[in-house]
Every structure is written in C-alpha cells, then in structure tokens.
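Of the protein chains in this complex, all but one are displayed in their positions.
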Amino acid sequence: MAYVGEPVFADMLLYRPEHSIIDQSLHANLGGFATNGDGFGIGWYGADGADGAPTVFKDTHPAWNCENLREIAPRIRTPLLFAHVRASSGTPVQRSNCHPFRHGNWLFMHNGSLADFHKVRRDLLVAVDPALFPDMEGSTDTEALFYLALTFGLKEDPPGAVARAVGFIEDVGRAHGIEYPVHMTLATTDGERVWIFRYSSEKATSSLYFSHDVTQVRALHPELDVLKKLGDDTRFIVSEPLRDLPGAWDEVPEASWALIRGADQETHHFEPVVPG
Amino acid sequence: MAYVGEPVFADMLLYRPEHSIIDQSLHANLGGFATNGDGFGIGWYGADGADGAPTVFKDTHPAWNCENLREIAPRIRTPLLFAHVRASSGTPVQRSNCHPFRHGNWLFMHNGSLADFHKVRRDLLVAVDPALFPDMEGSTDTEALFYLALTFGLKEDPPGAVARAVGFIEDVGRAHGIEYPVHMTLATTDGERVWIFRYSSEKATSSLYFSHDVTQVRALHPELDVLKKLGDDTRFIVSEPLRDLPGAWDEVPEASWALIRGADQETHHFEPVVPG
Amino acid sequence: MAYVGEPVFADMLLYRPEHSIIDQSLHANLGGFATNGDGFGIGWYGADGADGAPTVFKDTHPAWNCENLREIAPRIRTPLLFAHVRASSGTPVQRSNCHPFRHGNWLFMHNGSLADFHKVRRDLLVAVDPALFPDMEGSTDTEALFYLALTFGLKEDPPGAVARAVGFIEDVGRAHGIEYPVHMTLATTDGERVWIFRYSSEKATSSLYFSHDVTQVRALHPELDVLKKLGDDTRFIVSEPLRDLPGAWDEVPEASWALIRGADQETHHFEPVVPG
Partner (left out) sequence: MAYVGEPVFADMLLYRPEHSIIDQSLHANLGGFATNGDGFGIGWYGADGADGAPTVFKDTHPAWNCENLREIAPRIRTPLLFAHVRASSGTPVQRSNCHPFRHGNWLFMHNGSLADFHKVRRDLLVAVDPALFPDMEGSTDTEALFYLALTFGLKEDPPGAVARAVGFIEDVGRAHGIEYPVHMTLATTDGERVWIFRYSSEKATSSLYFSHDVTQVRALHPELDVLKKLGDDTRFIVSEPLRDLPGAWDEVPEASWALIRGADQETHHFEPVVPG
C-alpha cells in the first residue's frame, strides 16, 4: 500500500480503512497467499530531522499484533507512506528481508516473487554493481530485484531500469530452465514521485490499483465524509481496493507501469529489456 | 489439536496431514478468526529425561514460519501431543499467554474466549487458590480458566472442576452484565487420559471432533496407507477435521464432555455448576 | 535515564553520550546485574498528534541491537524522555513487562526489585484499586508498584503516594517473612515535572544521579562544546553518570526523593508510610 497526498497521520491509513492493509495482513482475498503474517514494514517521508530521507520501521511478526506500530502510527505525519505486509515465498522471516527496502532517498516494495529464486540468486547477485553490493543486508528475491534495478539506473530512469532488471532476470531464469521467472507488482519512490509496475512473465499478474483523483470520487460519493478531509492530490496505491467504491479505483493493466505525481498520472506499456 | 496413541514423531502430526494445524494457523475455516498467527505452542509427554512430566515449546510468532519447531518436531517422539495455534482475543502476544498451559503433569488448552475478560479478570484471579496463584505467569482468559479449574479440583475430578470453574465464571460474568460469559472448546490431560469439553453460554460453540477408533477408519478406507502405520488406539482431537474422510470423525455434541483413554471413550452432557 | 529540557532529538540522548544508556545496556558498572539485555523501552512527550500524552516504544530484545530504535530515535524530538533497559529479576521477558509503564499522561520506571515478589504478588494485586486493575497488562514487580502508587494517589501527591505504596509493600513483605522487601530507584512524570526516588528497605540502594543546572556545568567545563547546545534548564537523571565530569552530577542521597522542574529542584527525605 502506498499513500501520496497532503500530510496525514499514518494510523488513518494503516488502521482506519475498511480492508486496510492491517486487515489484509490477516486475510488477503486476492493475493497468492491467504495470510501475510511473515513480517511487515512501513517507510515514510517528511519526518522531523530526516532531511528528506525516508524512515523505515520493520519487524518480523505480523503487522496486526504489533503494539509498537499501533503506538507510533498516530505520531507519524507524512505526505508519502509505503506499507507492506509479507508472505514469505521461502526466504527467512527476518527484518532484513522485510519491505520496503531503502537506498538513499528511495524506497522499494514488491508483491510477487522470482520463481525458483535459489537457482538464480547467485547469478543475480554477481550482476549487482560491486559498489552497491555491500549495502545488501537480506536474502530475498525482492532485495535482489531492487539492487539490480539500482545497478541498471533506477535513480535516473526508473521505468527503464526496472525493464532492464526484469529483462535480465528473465534471461537468467530461462537459462536455468525456469518458464516464468518474474511475477511482480512493484512500487518505488524518490520521495516525490511514485512509479508502480504490474508485470509477470506469464502475463497473469496479481491485481494493482490506484485511486482516482479525489475530486472525482468526492463528486461520485457526496455521502462519504472522510473524502472531504483528504486533499485533492491524494492517491492510494493498493493491491486490493480499500473500500468498495464504484468509480474510485483504477486497475493498472497487465504489463504496465504508471507514474503518479500529485494529481497527475501517466500509464505506459511495460516491456522487459535484456541489457546489452 | 491433540494426539494420543503409539509414539510417533511430532512432525508427522504437525506438518504432514492435509489441513494440519500448521495449515490451520494460516487459514482456519471454521474458527472465529481467519488466522491463528498470534503465537503457538506444543506440549508432549514421553521425552527422555522427563520422568513423565510434559515438555512445552511455545513462541510468539506464527507456527507456520517457526524454523525451530520445524527443526525439533522430527526429533520429538511422543505418545501424547497437544498443539495449539493462537488468535489473540485482546491480551498481549507473549509466550506466557501461549497454550498449552502446564501445571505439574497436566496440560490445558482452549479455543474460544471469556467475554469481556478485562471486566471479570480481577474477580476471577481473586478466586484462584492463593497457593496456586504464584504459578500464574500470563494474562489470558485461558490461564485464568485453567487456574480456576485447578482451584476447583481439576486434578481429582476434571469434569466436575471444569463445571464449577465455568459455573463460577458465568456467575461472575452475569454479575457484570455479560450475557454470554463463556465460549470454549477445551482439552486437558494428565499424560494418560484426555478430557475434552465443548460448551458456550450461548449454546453456539465452535466445532470439536475426535477421530474414531482407527480400526474402523482403516476398514472404511483401505486405500489409505498412512492409516496402517497408526496403532489401533490412535486418537486425534481437532477443531477442524484433518482430512475429509467420511466416517472418520465424530463431532463432540454441543454442551458435552468426553473422556478418551486408549481405544475407549465416553461422552457426557456438560452442565456448569455454580460452586456453593 | 530521563531527560528534561529543550526539545532535542532522542538519538542524541540515547546513542551519543559516552556511557549512554545503550552502552550501559551492554555493561552496567554499578548496577546489580552486569547486563541489561532483557528488553528496553522509551517513553516521550511532545510527539505530533499526541495531545500531551506520552508515546511508548518497547521491545523484548536488547536495546543495543534494536534497528527500529536506531531508526526512529533521530526522528523523535522531545522535551522529556524516559529510557530504560531491563535486567529481569525473574518475571518473563515480554513487552508488557518492559518499562516505562504508562497510565494516562504519566510514565513510571524503576530499577531494583521487590524481594520474593512471587510470594507477595497476590496480596499486592488485590490491593490495587479495582477500577485500575483492568489496565494492568504485565506481571512484574514494577507494574505492581506503579499501580499501588496510582491506587494511593500518585497523580495528586506523588511523594505521598509512593511513600504509602512502599510502606504497604514493606508491611506485606514482612508479613511474609521478607527482611528487605523493597529496593528501588524510581522516576515518574506527568509530562512536566519529574519525581525521582532512591530508597531500599536495607538502606543500601543503587546509585541515582541528576545533572546540575547546565549553566554551572558549562562554567566548569568551557572546553565542552556539547554543553553549549543544551538549554539552561536541561536535566539528566541517570543510574550512572553519562560522563566523568567532576561537578556535573549530584547524587540523590539514600532514602530521598527529589522534584525536578526546569532549573528548579528540591530534595527531601523519603520515609515509607503504612497506609491506615
């Protein structure tokens, strides 16, 4: 889940919505796994003393029973929040494997998996820029994907870098006989813009939605008081809609990426590129 | 989940069955909660060096991602295993609140809850035998129920003691304006016999099953090799059936208790008794 | 450790000082235990969105290896911080037993122990105001001491309430044959004033210091740049001095309490009172 908009308190995003991410950690209806109880994490911008850098808070237990999260969420006022609940696809449940991952001012999180990751892990790690390698702390497929994207230029050209990272992973995967190497919905941000991706080698990717511009939703649903409190530029990005509001959510199409910045958005076709 | 029978390795009970308890911790279909990820515990008899006392292993994370449980379960050979996955009804997720609870040679575990427990907790604790009180370590409704049952004679007369504990809790609860104070499926054992209870003040208790004598199940299902390995006296007690085997499971009726000892079983009506 | 003064970032208090509390958690020189690795906690005032209430962050692992604390401490800007590292004297290592404890706007933390706590625990709990009892979550001696002080009027008259709580505990303890029932250095605050206590039944209490008014320390040590950044009203309260600065620390005498409010302080004799 990601939020971009006027500064709000994180508890309003994490705990209050129907079908909130905390609720989803207990029973995700559309995800590949029934339960996301293998750790969680949040990352946010705008913290006092942070100089624009994101702060992350991650732990290995389920989000729904984290008393520290419940304690600090109402104290976090932020214009940009990433939140993630994890269902491990095999790698250990440890803080260093929890999303969102951070590098400098960037955050990165991912639902899905790299198929047969243990088979390709070494080839992927070897391709990571040696100057970035020491910053890797965990052992998950997502961290490898993140560092490959960083290696291929994430900070300069996010869509291009992710296309090259995915192209590279598919290339390596197929060399190991893996039919569908990549399954991902993905979000990354530099603290101002958010890029989201939906893609799988099989072309059967889990769902990904973002909320329409709130002014439209407000017009459609004048009965909802909560919408009045949100600024016009508010955006939510979710795997599953937070509320059943007809007309409020846009599904990101299969094999697409979108850039979201304030009230503006653009959606493009996503095509992996094997790096030369 | 409880197992009584010939000594088997605990991993066979915990991980191998379809709809095993580990599987149920991820998505319980019939329970009041979708997910039982707020800690787990196992207790077993017959350990080397234990002199008949049960050993317990409990932790606060979900059972499904516990690498230590996965490690030790294949090394535990036991004729009597209790296993529990917890969905907290409000009290903290901490080891001292995980089931099964132990006192001397006895184990005790419970699904359900005492309604509005925070309102009645003090009255219940004050009624616990002061000689037993120092052994209480946690803060859950189940531990209070266990120590009330011990106070009312669990070790001498389990069905009578549980009837008095439940009667007392209902009495206290109603004095606090609680309509339905008790909801429980419960199992307790002295290491040889297992007593199970199904009762709720509302008479709408979650399910509880035990397996028929294996000889009958084997005759019904000659195609199932796994049944041949189990001794004739094998019994499983579960909230939800481990496999969809017609004829293999007996549901404990509403407001009943049963005593299971080897191939023998007896089922009785359960009626709370307000202690004089 | 407690800090009162101009708002500062918590990492400056927790990580930067020589002999900081994080350092002390690894090897406390003057405490009764060599290591305080059984959980930790911080509580602070002045958080955005908190309306004057304190926020607490506590966990069960050692403070020195908590990556979340290291992450959020530089984002916490506060004029009043309590920080505690725990060495369990026997009760379980669980979040609900970590200090500081909170009730409404109050925080409370304690070094020391109630001797033979398991023997007196029931008598102490029974004496807690039944209206306060449901707020108790843990099982430690310190939480019992806190709730007794609340019962005896902490929020109206902190020194008197603590005197009555200690008097009561000594009375109960001696009835159980305990020679020296209480050993405590203690700090409590309403968010503006801080009361500290040093007392033990044996009159041999662990150390407790508070820093002089910074203007004096600054005059004594013009070579220390860090002192220039601190406001004149700054106070530190510690079990062990943070730096070896002659003239910077005042030891609270045996059997005393002190009230600290801004640059003002007053120290009094502490005498337990058995409640009538």
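By written order: A, B and C. Residues from 1 in each chain.
Simple rule for what comes next: a residue touches a chain if its C-beta (ideal position, glycine included) is under 8 Å from a C-beta of that chain, and two chains touch if they have at least 3 such contacts.
Only a predicted model underlies this, so the values are computations on that prediction, with no experimental measurement involved.
Participant: Among A:16, A:122 or A:229, which residue is in contact with the omitted chain in the full complex?
Facilitator: Of the candidates A:16, A:122 or A:229, A:122 is in touch with the missing chain.
Participant: With the missing chain put back, which residues of chain C would touch it? List them for me.
Facilitator: Residues of chain C in touch with the missing chain: 26-27, 33-35, 37-38, 60-62, 64-65, 67, 88, 92-93.
Participant: Identify the residues of chain B touching the omitted chain, counting contacts across the whole complex.
Facilitator: The list for chain B reads 9, 47-50, 55-59, 67-68, 71-72, 74-75, 77, 95.
Participant: Given the full complex, what residues of chain A touch the hidden partner chain?
Facilitator: 91-92, 94-96, 118-119, 121-122, 125-126, 130, 133-134, 136-139
Basically, only the chains that are shown with their structure count from here on.
Participant: What residues in chain B touch two or more of the other chains?
Facilitator: Counting only residues that touch two or more other chains, chain B contributes 92.
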